[in-house]
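First up is the structure itself, then whatever we jot down about it.
Of the protein chains in this complex, all but one are displayed in their positions.
Chain lettering (A and B) follows the sequence in which the chains are written, and residue indices restart at 1 in each chain.
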Amino acid sequence: MSFNDGLIRKISSMAERLEHRGELLHVATSRDQFVDLVDIIHKVGGRLVSLHATDERATAESFMMYAILDHDGCLIEVVSPVWDGVPFQSLVPRVHAANWYEREIQDMFGLTPHGHPDPRPLVLYDDWPQDTFPLRKDFDSSIDIPRIPREYKYRHMEGDGVFEIPVGPVHAGVIEPGHFRFSVAGEPIMALEIRLGYVHRGVEKLSETMPYHKGVILAERISGDTSAAHSAAYCQSVEQLFEIKAPERAEYIRTIILELERLYNHLGDISGIALDTAFAVPAADGYVLRERVLELNEWLTGSRLLRSINTIGGVNKDIDRDKSAKLLSHLVDLRLQFERLSSTMMSSVSMLDRVEGTGILSKENARSLGCVGPIARASGVDIDTRRDHPYAAYPDMSFRIPLQKSGDVYARTVVRIDEVRESFAIIEQALDRIPNGSICTEFTGAPIKTTALSLVEASRGELMHWMIGEEEKPFRHKIRDPSFCNWLGLELAVRGDIVPDFPLVNKSFSLSYAGNDL
Amino acid sequence: MILKLLRRLLGRRSRTIQYPIEQPIIPAEFMGCPEADMNRCDRCDQCIASCPVSALDFVDEGLQLDLSLCVFCGECARVCPECIVMSDKFELASKSKEGLKVVFTYG
Partner (left out) sequence: MDESTEQLGKQLQERIHQLFGRSLGIREVDAGSCNGCEVEVNALTNAIHDIERFGMHIVASPRHADMLLVTGAVTRNMEMPLIKTYRATPSPKMVVAMGSCAASGGPFLSSYAVVGPVDSLIPVDVYIPGCPPRPQAIIHGIMVALDLLEEANNR
């Protein structure tokens, strides 16, 4: 796709420097113009992919702020300096999707957004000292960080008969920790406030200390059920930095394991939705199917969660002819069972009754929050990285991108069911067309001086790894998990629903806490 | 509908793996506990350098693996296929941290 000329002219009039780097348009601008420039691209339909900072005081004498936007299949990277102690103008009043990003920048770099409607800490807690910022280069990881109490103010709803129900961080089920605060009037939920950060492990800082080949192993552990997608994105960005290319056969194998990952996650989510509507038999069947895929993963790659497969320059394990044939026959079997399961589920009136009209996220809201993945597609937002910014073997695959309009639990279930079918088809195509050749190229050379950006469609949606490289390890590694864009969607979707429906809506969003908190 | 479901359910065999009474089938690719054959080792330290979590180290008796750190990534076995294999052992639980230290001895 090419850039719209009028837009380019407008951008260049505000830019200090403009550079085409492959698929990416890099735009350097002044601090004063940054917000206006991002806003212009946003107004014509540009979607905020990420907003993050770097500490480049050693080389550029300032911090830098990068906004990545996706406009009509073109990626634009806008960068401007930010100075320590000088608050920067907040984007949030004009671009709502910037909300959590700016709070994160504030926590991690100590740069303050001016005019942010909600400048509370996001991941670093009440007792984190206010003058310590982990992603600054002069931060010392080895010292003990004292706990200094400070208060976190929750939003309060006033009104007759409004009660607050706090839940978490430790929940009843086997799920990750997070705090939910419901304001209810009787049964209906008036508002939900979500507070996360409990599983913040400091991944981005850790990654700056990890040599590239060890960084892959860390990337696999950002969000366990997204191991393949995170490691693929990590490897792709390092490959960009070192200007190497994985052999075609490796790209096909990556595609296969990425789709296997989507399969087991979607099967888990579909079964979870059945379980939360008290539809126990299909739920149990669905979980068995998911287990079958996990077993298949282990048989194929040695790891149930598809770990240690992706490596810089390709993949570690091949899929030989024998395996390929067996995998195909397993898939045929799984497919049959899945069709039976989905028809049982979608023809059940009692199930449909629970999911239709529950937890609606409107298209406008999904867009303005920058939601991604099945959540966005269920609300009618037509985005899918596999088509919009193809990577691995996706340019050679033909597949459909399922869309729904209603934005409710029903739509999210149907989108996932359809995507499972597409995944089966993609794996079959890939196995059919996989070219011969090596599965890994040598990882050598020196990193390029510019930034590397890699996007992957994980099972939860678009996932980004962005990197500035150094010889041995990343100088800055920004990770943006799809869940980071979708959590605020959940806050909006449950409004007006009754409290007992919350677990169902939450399940249908299926968000990662670990990926969000990093 | 319910009848159909019931019939399907009754027609099924149990699919549960009866571990620990039966042992599960472990696929050949599975990455269980790393095992080193020290007779072939020339102490080049490559495995130690490649381990992302520093689980390996030389001690007097041989090469020590700390299973509490190991993430079973198979990196060591990839840099040194001559000495190290990812075995199929997965029953590794222990009541003490000391019990998680495995030493591969010479000879």
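Going forward, contacts are C-beta pairs under 8 Å (C-beta built on N, C-alpha and C of every residue); 3 or more make two chains touch, one makes a residue touch a chain.
Values in this document were obtained by computation on a predicted structure and should not be read as measured data.
Q: Could you list, sorted by label, every displayed chain in contact with the chain left out?
A: Result for the missing chain's touching partners among shown chains: A, B.
Q: Could you tell me which of A:176, A:248 or A:462 touches the chain that is not displayed?
A: Of all options in A:176, A:248 or A:462, contact with the hidden chain holds for A:176.
Q: Extract the touching residues of chain B with respect to the undisplayed chain.
A: Listed in rising order, the touching residues are 15-22, 24, 33, 52-53, 66-73, 89-97, 99-100, 102.
Q: Under the stated touch rule, tell me which residues of chain A contact the chain that is not displayed.
A: Looking at chain A, the ones touching the missing chain are residues 125, 128, 134, 139, 141, 145, 169-170, 172-177, 197-203, 205-206, 209, 217-218, 221-225, 227, 268, 284, 287-288, 290-291, 294, 298, 304-305, 307, 512-514.
Keep in mind that, in the parts below, only the chains that are shown with their structure count from here on.
Q: Report the inter-centroid distance (CA atoms only) between chain A and chain B in whole Å.
A: Computed value for the inter-centroid distance: 31 Å.
Q: Provide the residue numbers of chain B that touch chain A in the complex, in ascending order.
A: Where chain B meets chain A, its residues are 5, 9, 15, 27, 29-31, 50, 52-53, 71, 73-75, 78, 86.
Q: What does chain A use to touch chain B in their complex?
A: Against chain B, the touching part of chain A is residues 210, 213-214, 217-218, 221, 281, 288, 298-303, 307-308, 316-317, 344.
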